[in-house]
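For this view, one protein chain was removed and the others were kept in their places.
On to subunit A.
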Amino acid sequence: MSIDDDAGGPARVLVVGASASGLTTVEALRRKGHAGPITVLGDEPHAPYDRPPLSKQVLSGAWEPERAALRTRDVLAALDAEFVFGDPAVALDVVGRSVRTESGRELPADAIVIATGVRPRQLPGQQDLAGVHVLRTLDDCLALRGDLLAGSRLVVVGEGVLGSEIAATARTLGLDVTLTGPLAAPMALQVGPLVSGVLAELHTERGVKLRLGTGVVGLTGEGGRVTGVRLATDEVLPADVVVVAIGAIPATEWLADSGLELDNGVVCDSRCRAEEGIYAVGDVARWHHEGLGRLVRLENRTNATEQAMAVAAEILGEGRPYTPVPYFWTDQYDAKLQVHGFLPADAEVDVVEGDLTARRFVARYRSEGRVTGVLGWNMPKQARLRRQEIVDGLDAPAPTH
């Protein structure tokens, strides 16, 4: 069903969140011929920019921050949408289909797209200490870069994708870097023991100290500035700069009273609908993936784009269930990892091309006899060529548990 306004004219669309998924939704709507009014509401003061370079090229200084802009002013203007920056949404009225903002705007619409992403999780008390950072926004990135250039000893809390990338980038800037977290190796949760073991070797070779396998209990400080990170073993890792990269929480606090189902994201059906006329997209959306038969929420750049295209199609009545093969990449030193599909912790992993010791390989992940994922390490093309095996695995009837 396509949407119209009450008089049968082209519908008014409101997108909340002015980043990758929100902007792509607008572009896809226009590309598909939607002529009705579109408003994009964002809480950040900046025009839409891209986040992956924030832990890589912008943090290292290889790119000027402007280069992370998602679109030029002219391209944004050509979209003929109203952009409202620096004014957070504070409430959604599902039945009346309207959003209220902090400054008091009331924005009614025929279709509302929730694209508010996620916010970094924090350690208790970290806000009270200078020198402690999270990394999600451009402002976060510039503040962290400033401290990295002035500092000498960095501790990264969190051995996930983001923490591992920040450790690598900071190391190339010449800092003394320690990476800490509860798991045994960098990105162990995301890529499993075999590949995270290779990552551990790589980081060690490059001079990053790994203090893994112990939880972090808190921060130490003096005179309002951080001095270290306290581990569960009571050991303190000294630091003048700390980055906390321990995951993120969907930015749904503004939806608390909306009546929408919120459970680790905005819960949606297989077409990314949270309610009639209300959609969620990108990092904030947890939708029913029909190929997997369960709710899925993805925090990656490709999903932001692909899901936005699916939501735009759904708004225009051309939708179908959204069943992507997830994809993400990460760059650490000279290693470029590409991950297609899902890499469950208990998967059987085989190197199917290349050579682990040469650090150029493709690993295949199988679970219950089906290929669920493929990982390429400096073999992007070869990894992509095996994507079809994952598609075939998704199409096969789901095993019963």
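The rule is simple: a contact is a pair of C-beta atoms (placed from the backbone, for glycine too) under 8 Å apart; a residue touches a chain by one contact, two chains touch by 3 or more; residues count from 1.
Going forward, contacts and distances are computed from a predicted model.
*Asks:* For the complex's missing chain, which UniProt name, "Branched-chain amino acid transport system ATP-binding protein", "Pyruvate dehydrogenase E1 component subunit beta", "Sarcosine oxidase subunit delta" or "Ferredoxin"?
*Replies:* "Ferredoxin"
*Asks:* Sort through A:27, A:110 or A:314 and give me the one touching the missing partner chain.
*Replies:* From the options A:27, A:110 or A:314, the contact with the absent chain belongs to A:27.
*Asks:* Check each of A:302, A:323 or A:367 against the chain that is not shown and name the one that touches it.
*Replies:* Residue touching the absent chain, from the options given: A:302.
*Asks:* Among A:227, A:270 or A:378, which residue is in touch with the absent chain?
*Replies:* A:378
*Asks:* Which residue numbers on subunit A touch the omitted chain?
*Replies:* Touching the chain left out of view, subunit A contributes residues 24, 27-28, 31, 50, 52, 70, 301-302, 305-306, 309, 327, 329, 331, 336, 338, 376, 378-382, 384, 387.
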